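A single protein chain has been removed from this complex, and every other one stays in its place.
As written, the chains take the letters A and B, and residue 1 is the first residue of each chain.
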Amino acid sequence: MKSLETLQAELTAALACSLELVPNPAVPAQSSLRIRSDQALALAHFLRDTPDWQFDFCSNVTGIDWPDRTEKIKVKRLVDGVEKEVEETRTVPGFLEVVYHLYSIARQDGPLILRQRTANRDTDTTVTSLTPVWRSCEFQEREVFDLFGVRFDGHPDLRRILMWDGFVDFPMRKDYVEPDDYEYEPTPHDEVLERAQRHYPAGEAAA
Amino acid sequence: MIDEGLKNELAKQGVFVTSVQELYNWGRSNSVWPLSFGLACCAIEMMAASMARFDISRFGSEVFRPSPRQADLMIVAGTVTKKMAPQVVRLYNQMPEPKYVIAMGACAISGGPFKQGYNVLKGIDRFLPVDIHIPGCPPRPEALLHALITLQEKIAGQPLTGPERPRHLNAAVSGEYPVPEFGPHDLQPPRNDGLWKPLPLVRPT
Partner (left out) sequence: MSYPGAPAISFQPRYAPDGTEQDGELLEVSLGPQHPSTHGVFRMDATLDGEKVVRLKPVFGYLHRNHEKIAEGASYLAAMPYTDRLDYFCSLTSNWAYALTVEKLAGLAVPERAEYLRVITAELTRIQNHACVCGFLLQDMGALGTPLMYAFRERERVLDLFESLTGARMMCNYLRFGGCRCDAPAGWLDAVRGVVAEFPRFLDEFEALLSNNEILLARTQGIGAVSAAQAINGGLTGPLLRAAGINYDLRKVDRYGIYDRFEFRIPLGEHGDVFDRYMIRVLEIRESLKILEQALKTIPDGPIIDPKAKLRGFRPKAGEAYGRLESPKGELGFYLISDGGPNPYRYRIRPPSFINLTLLEDMCLGRPLADVVVILGSIDIVMGEVDR
């Protein structure tokens, strides 16, 4: 496997598309390339069909939810005429991400990890479906749609797959609130007791 | 009711005496036909119980019926998900009386290890009356056999008359239970209140 930087340079040269390298600090250092949704289909076709690449096997498709987060940054501000370093919080908007793990069976090579991201988490959650290129994405993209709410543009059959059709939530998102049907242990303490008392209507909770 | 001593004495003389209730219950307790209905991991142990080594046919229950119309016993073997729960209740409703339910494994009893799951029903007793619970994850085939024997004892002990008589001899009681529907977030209703109540909370003192 060539290094990802070479791959990035070669792909950028071949297709004139913009690719962002997403580093992976963990031990295996399987870094990935973030691709733009509008260029995804052309790139996927190129990766599959060009003899030098031949990524003919899309192994794994998955979604990741990155909710809005706040981070603290230090800014220099004029406070009472004196320049001071002030800590400010700012909100980083969240997004949904879809990750594809590609392998080449013909060249016994891989993985090449591609990522697509949506604009945000609620109004614009569309990315390009790669099912027309790799059939193995079909059910997995449906699963990502079902559990994360990512819409795949160009998917032939985008329906819920694991949950039932009338279900409205996206349960794998980090902010999903599950239905309150949990049965609490009969002798709860502290935090669990509070949750349990909130859970049971007054009559039922024989506290 | 015939005196036990007299019965034994008569048996020594070659006279076999029994009551209708005993004969009737003896017959039906020894040919309990389960529904071949596997949900998850426990179903594999249920299959193992029906194979040569554990041999459930020693207890008259090897006839696994694929159709609920021919079955007496539903072994809820595995996790009941919310998506599956309406079908489980519907299958139960389709079984003819007399019918019994064994909840096999932790998942069928309470959700077990998957209890926190958003799509997992926290125990089949929220929708169906369960006769025997088998703990374990999964229970060994011997545990299933034990449950079957316990069920046979239960059937053998049922009186045929009086208020305690089984449901199929009591026209006033229905053996059908309401089937839950899929809602936007959860099953509707999430439980059958006539069957199941949450445990009372006890505040530790």
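A few notes on this one:
Here is the rule we use: a contact is a pair of C-beta atoms (placed from the backbone, for glycine too) under 8 Å apart; a residue touches a chain by one contact, two chains touch by 3 or more.
Everything numeric here is computed off the predicted structure, so don't read it as measured data.
For the options B:75, B:120 or B:187, the residue in contact with the chain missing from this view is B:120. Of the options B:81, B:110 or B:152, the residue whose C-beta touches the omitted chain is B:81. Annotation: of B:34, B:138, B:180 or B:198, B:138 touches the absent chain (contact as defined above).
Mapped onto subunit B, contacts with the missing chain fall at residues 36-41, 43-45, 47-48, 51-53, 66, 68, 78-79, 81, 83-84, 87, 91, 107, 113-114, 116-120, 137-138, 140. Residues 24-28, 30, 56-60, 62, 64, 99, 101, 105, 108, 111, 113, 134-140, 156-164, 171-172 of subunit A touch the missing chain (whole complex, contact as defined above).
By definition in this document, only the chains that are shown with their structure count from here on.
Centre-to-centre separation between subunit A and subunit B, using Cα means, comes to 44 Å. Subunit A contributes residues 162-169, 171, 176, 178-179, 181-189, 193, 196-197, 200, 204-207 to its touches with subunit B in the complex. Of all residues in subunit B, those touching subunit A in their complex are 82-83, 110, 115-116, 118-119, 122-123, 182-186, 190-191, 197-204.
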